[in-house]
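All protein chains of the complex are present and in place, except for one that has been dropped.
A and B are the chain letters, set down in written order, and residue numbers restart from 1 in every chain.
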Amino acid sequence: MHLDHSPSHSHSHDGPSALSADAHRPDGSRRAIRIGLGGPVGSGKTATVAALCHALRDELSLAVVTNDIYTREDAEFLLREAVLPPERITAVETGACPHTAIRDDISANLEAVEDLEDEVGPLDLILVESGGDNLTATFSKGLVDAQIFVIDVAGGDDIPRKGGPGVTTADLLVVNKTDLAPYVGSDLARMAADAKAQRAELPVVFQSLRDDKGVAAVADWVRGQLAAWTAA
Amino acid sequence: MMTSAGVRATARIAATADGRGGTALPVLDGEGPLALRRTRAAGSEARVMLVGAMSGPLGGDHFTVEANAHEGARLHVGSAAATIALPGQAKGPARYDVRLTVADDAELHWLPEQLISACDSELQVRTRAELAAGARLVLREEQVLGRAGEAPGRLTSRLTVRRAGRSLLDQELACGPGAPGGWDGPAVLGGHRAVGQLVVVRPEFVHEMPRAALLGEFAALTPLAGPAVLVTAVAPDARHLRRVLDEAVRALG
């Protein structure tokens, strides 16, 4: 967990705005927790974000930043689904390199989260969704406080075994579309064992957004992160 | 005045409110190749035509036109024919300076015909419009690179519009042989032989700014950083260019 920031991470509050991971807004108030969702193309990141918004919007003030490969596609899906009012959804353009925008050069995303807090805040939670990318794409700690990596059973049940930074280090690994496992021949028990081997104590959630529980386990995990953030 | 360096000529126009809802022209001074003619007024507006008494400017010539619309005046300036920059006997480029001032509650329509940069000519155009905060302006500039089927000359044209003491628009187009590289390439003119700007400044844009809009593939209307819009267009020839700019004028109402 990197919720407790070491002093070396905090920047001076003298300037007009925080530079990066600072836990406070320029006025000294504590900012919203930022949770990143990454993972390969088609694994269900946007659907998970939409489900989280449905599950949490009545209890939390939240907003979403999308990082599309092609501009605004994911943002427009969320707008169509009306999971949040449009002013709570911002699309960041990534110049064909979604991993750059969440890891190597996070400036556009930082601007997006700060503007959301300024314009629709106060916010409790900001979900930052990465554009679909590869297994190495992870969020910078300068951008998010915790990250979820979303893979799906149809992408191959050997993904947890192969590891990679997303699978291995994300604060939460979500294995999505479990309802499809019988049809694509994926072995959920093997995926769970491989994930455990890669991730030790870090949590893993198996979910199907089509069944009754839907996104409930992930929503609970998000609530836990927020509680820890608020208490820190 | 004719000198060995070329012709220097200045034309001056001043427009004032005549106190009866119309516009008077207390100054209407042409000189040499720059003749001015008052034409029939339209409503409260005075109309002036710039009449080229001879072709030019040629290399070494220096023409200046000044038009001042004082408070309450409505002035429309056009020209009888296109201005053609031609090569001359004298050394050095020709210069054409246009100085426009528009006071509060005054309006200037500066709508000359095209400037044609003929083969081997060299012309530097400098257009400066100084506007008060309550001034209104419609300004059109069209540059045509070469007469029909002809290679262009060297043309540099800088257009500056200042409003209430601040720069609103400042841009310079340089094209033709000897211009900095890439002028006819995919970032600048891309083979187009006519390029034009239409600037419209209206105080009421402070409250309601027209939105950016495309006017076909090769023209766009864009709000400036002040109560003004600019239409920039490139076209294969003068006729196409004029059609696009005329449409823009109509769209702005």
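The criterion applied here is as follows: a residue touches a chain if its C-beta (ideal position, glycine included) is under 8 Å from a C-beta of that chain, and two chains touch if they have at least 3 such contacts.
Just so we're on the same page, contacts and distances are computed from a predicted model.
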For the chain omitted from this view, which of "ABC transporter permease subunit", "Urease accessory protein UreF", "3-isopropylmalate dehydratase small subunit" or "DNA ligase (ATP)" is its UniProt protein name? "Urease accessory protein UreF"
Kindly state which of the options B:A42, B:A133 or B:A212 is in contact with the chain not pictured. B:A212
Of the residues listed, B:A5, B:V51 or B:A220, which one is in contact with the missing chain? B:A220
Absent-chain interface residues of subunit A come out as 11-12, 14-17, 19-20, 69-73, 92-97, 100-101, 104-108, 110-111
Where the missing chain touches subunit B, by residue: 158, 160, 166-174, 180-183, 185-190, 192, 195, 212-214, 217-225, 230, 232-234
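The rule we apply is simple: only the chains that are shown with their structure count from here on.
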How far is the middle of subunit A from the middle of subunit B, if each middle is the mean of its Cα atoms, in Å? 55
